[in-house]
Structures are given as C-alpha cells and as structure tokens.
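Note that this is a trimmed complex: some chains were dropped, and none of the rest were shifted.
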Amino acid sequence: MDLAVADVPDGAIVMFGGFGGAGFPNNLIQGLARRGARNLRVISNNCGTGDGELGILFKNRQIRHVVAAFPGPGATYFQQQFDAGEVELELVPQGILCERMRAFGAGIPAFYSPVGVGTDVAKGKEERVIRGKRYILEQALGADYAFIKAYRADRMGNLVYRKAARNFNPIMATAAKITIVEVDEVVETGTLDPETIVTPSIYVDRIVVAKGIHNA
Amino acid sequence: MPKARLTREQIAERAALELPDGAYVNLGWGIPNLIAAYVPKDVVVYFHSENGILGMGPRAKAGEEDYDLVDAMKVPVTLVPGAAYFSQVDAHVMTRGGHLDICILGGLQVSERGDLANWRVPGAKGAGGIGGAMDISVGAEKLIVTMEHNSKDGQRKIVTACSYPLTAIECVNTIITDLAVIDVTTDGLVLREVAPGFTPEEVQEQTEPKLRCSENVPEMALRTK
C-alpha cells in the first residue's frame, strides 16, 4: 500500500474517485497520509467526511488547492481551512468536473459548455454564442496521479466496478499520468469477460489489493 | 381558522402528478427527495441519480443497506428491474444532453424569466457546493422547482431578478410551492393552480413579479388535505 504511493512528491496533482461514500480509495488515501506529501493540488467531488475519505489529508494540512463540485458540510477540516483562507478552492459543476477530465483523457484541450452560463462559474471564462445559444469555454483537467477504487482487477489491470461505486473512478483513470487502483480482489488475466470490462488495462499503472473502508 | 399552506409533503404530492408514465426523472435535494413516495400507482417512472444509476427504487430497508448502492444524497437505495449502472460522466451526458424528461429541484429564488438560484445563500459560512444542480438545470427537458413560496423570514422567493448566486438562467418551466403552481412562459409567469382555500390575489401578494391567470384558477388536487 505505502509502496504504491511512495513516489508521490510534494506539489503533485492528484485525483481521487468516490461519491456519496462509495468508491473512495480510502486505503490509498491513508497511505498518502502516512507518506506525508505536502502542498498537494487535489481533484475530487468532495472534501472528506470528518477524518474519513479526503478528511485525513486536510487534517494533516497536506492539501493546498482543491478542485471540487461539492466540498460537503461534513468536510470539517476543509471548511475550517477554507474559512481561514488556508486552502484554495475551485468550485466546478459536477458534470463539468467529469467532462473536463474526460476531455483531458480524450486529447481534447477545451470545449464549449452550456453549464454555468450567466452564473459565478462563468467568471473569467470566454463566452461564445453558437447556433444562437450562449456557452462558456471549459479547459481539460488532468493530473499527475489518479487514486481510484474498483471492485475487481485482473493481473493486467482490467477493471470492473461495483454498483454506484463506479462514479468518478473510470473517468479519472483516463486523465492521469499514473493511475493507482485499490481493489477488493485480483483475478487471473483472462477471467474477466471482455464485454464487461469498464476500464481497460491501458489506463491502469499500479494495483493494490485491500479490504474496502467505508466512511458513513 | 387561519388558512393552512401546504406542507412539504403536500408540495411533493402535487409535484408527483407532473410525472408522466414512462418518464426518466432526476430529483434533487429537499422537497424533491420526498416526491418518489407520491408517484401514483398506475404510473411508472425511472429515477436517475447523477452518481451513475438509472432506475433507482425505494430506499433500502434497515439491515439491507448496501453502501455501494447509494443515491446522490448518500442514502442507500434499491434498483427496479431494467436499471443500469454507468459512470458519473455518462450520468451527466444524460443530464446536460437533454435526455431526462423531467428534473425537479429545490429552490432559494426563481425569477420571472425562469432563472434559478438554489446553491448558496449570500453571506453563508463555508465554501458552499454546486453539485450536479447546474448540469441538471441547464439540460433538463422540463425543469420543475419545488419550494416554499416564502423564505423562513417571510421574503418572497419568486422575484423579478434573483439576488442570490444563480444556478442557471432561463431554465425553470414550472414552480410548485405551498401556495401555487406557476408556469414560466415567454409571456411571464402564469398562475395555473392555487393551494386549497387561497385566492389568486393572496398568491400575487407573496410573489414579486406580476402573475397572469385565467378568470377561474383551480385549486391544486391533493389526496391529503
């Protein structure tokens, strides 16, 4: 576990999968807490639940900047540091957060979006009328590392997920230089049905088997 | 006896009548989250959750929760036959791409032209959070906002122009409150129904922009009065 995250340097950009308590790579997060890398720039739908999920990294003051859609009322450490001006936040609509990651993985540098037109989200962004409708320009969003959670991997790195724990994980796998996945179990290559693989092995760099941790 | 505004449950009950059979539907936080319980027995609708579920069923029974199967409010849910899982990015292809038939969100303010503010009270502490509301508002084929007609301190929430941070502009089709059902049209706000016992004049009083209406505005149909 600690080996898998041992090369994450200070200042790294790291994405974390998970939504609504499901699909968080909690063992990898705790490994990163032990590793102690600082000044991290993180990308995640939310900012932790107490000490759980990303909470421990905020508690340890390892995070300097966060891109999130919904930091969450339970993100105690983040909220304290945000109110104190100790952590920077870029607040992004959830679908656009996903879409910007997908664009990065797909080699698309920027795209026009209808979301946020006329709102605070549009501030500082180019606006353009296309076929009579207003849009804003959104930029691709990539990372140095993606920490994701899957259900099962084969030895080659093909992944399947479990129920709504899929959420951000497959898209983050495509948007980072190094994707590290935490899984419940590893199976022999060739035993996952090629029709049902959600994340092909090409997107996975490291696999760690660990018992899932659920933060209610 | 003073006239009673609708309860939150009654707003939800009325909103449920807006769901046609076979519709694909997303329900937001707050009152919308109460609506599923009021869908008429002869109507089948498919609930979408932006974390990657189409075909959510009721909340999981105590002891049967699976914390990998939760809705966008972290509540353990169930599936109906024909449900599917997908990623969050594909969930938002559905919202933003206009594939859902009806979305129902809570609201802090709605303007005359259908602008919605629902994610942040100005001056509130903390960072706030947008979540999926902006994607849903922009993409919804039909967007219904359910909310109390007035804020807790009596302010009007249906306004000429929103003073709260916006979620999306010109996105709301219908507003369902504890006093009325109001449609947002290109000719302005149209009062479609009033809460039982209330008059159009009383609704207008609590509404900043001018409401248009026919001579006889019917009362909302509710089983529970």
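Think of it as A and B in the order they're written, each chain with its own count starting at 1.
Note that in this section a residue touches a chain if its C-beta (ideal position, glycine included) is under 8 Å from a C-beta of that chain, and two chains touch if they have at least 3 such contacts.
Bear in mind the structure is a predicted one, so any value in this text is a computation, not a measurement.
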item: Full-file chain stoichiometry, since only one instance of each kind is pictured; value: A x2, B x2
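Quick note on the criterion: only the chains that are shown with their structure count from here on.
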item: Geometric centre distance via CA averages, chain B-chain A, whole Å; value: 29
item: Touch list for chain B against partner chain A, complex; value: 49-53, 66-74, 85-89, 91-92, 95-96, 115, 125-135, 138-139, 165-169
item: Residue ranges of chain A in contact with chain B within the complex; value: 19-23, 45-47, 68-73, 78-79, 82-83, 89, 91-96, 98-99, 101-102, 113-121, 161-171, 198, 214, 216
